[in-house]
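What you see is the complex with one protein chain gone and the rest in place.
The block that comes next holds subunit A.
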Amino acid sequence: MNRKLVTILQISDSAFPTGGFSHSVGLEAAIKLGIVNTAKNFKQFTVQCMENAGSFSLPYVTAAYHSYMDRDRLTDLDSRCQACLNNHVANRASIRQGNSLIVTAAKIFPDEEIRQIETLLDQDRLYGHYAVMFGFLSSVLQLDLHQAHQMFVFGVLRTIIASAVRLGNVGAIEAQRIQFELQQGVDNIIRRNLSRTVEEACVTFPLVDITQNTHDTMFAKLFHS
């Protein structure tokens, strides 16, 4: 049995309860604003979010992956992420998902390190930003770094696609076809950001960030962010 593959499948499954599906990564706001209204600009929107995940979040995933035993370093990364995530909607989503991930993982996986980080979250000594928690958890579960990167970027793509279906903008099968097409870009994004440090972490496409930032101002919304 390929233990790693099965772990990856379990964490990526929509049945893994981390509340990841309550976030649309700014898609709901983009549709409301009229920025996304065709298949073409929907795909462009999604690629922008994936690229931003690559250039902004992957450095944190990598750094946390390499420092999973170093609590001080993890706290530093988490604080730095906090200073950099001044889009409060993205910030909130990151903290929610990061905390959910660790709390859920602590109950499911036997590794003691996870429970230690959960304690830090309980004591408010960590914000629990998603990219940092994700890198940490991947390392504890002994996944390859490349697998962690793939899961992370795939996760952004998958979440946006799922959101589009739930918002009724794309049919389920068409959405999967688009997802497959955009999946081909995942490794390219990872490769280009492999040596990027957290000091160099940046937003590549600012418009989707600003769009997501307006999420709370919508009168009615399906998603938390």
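Basically, contacts are C-beta pairs under 8 Å (C-beta built on N, C-alpha and C of every residue); 3 or more make two chains touch, one makes a residue touch a chain; residues count from 1.
In the analysis below, contacts and distances are computed from a predicted model.
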item	value
"GPI transamidase component GAA1", "Cytochrome c oxidase subunit 2", "Urease accessory protein D-like" or "Elongator complex protein 4" - which is the UniProt name of the missing chain	"Urease accessory protein D-like"
Contact partner of the left-out chain, one of A:Pro17, A:Gly171 or A:Pro206	A:Pro206
Residues belonging to subunit A that touch the chain removed from view	32-35, 41, 43-44, 47-48, 50-51, 55, 80, 83-84, 86-89, 91, 124, 127, 177, 180-181, 184-185, 188-189, 192, 200-207, 209-211, 213-214, 216-220
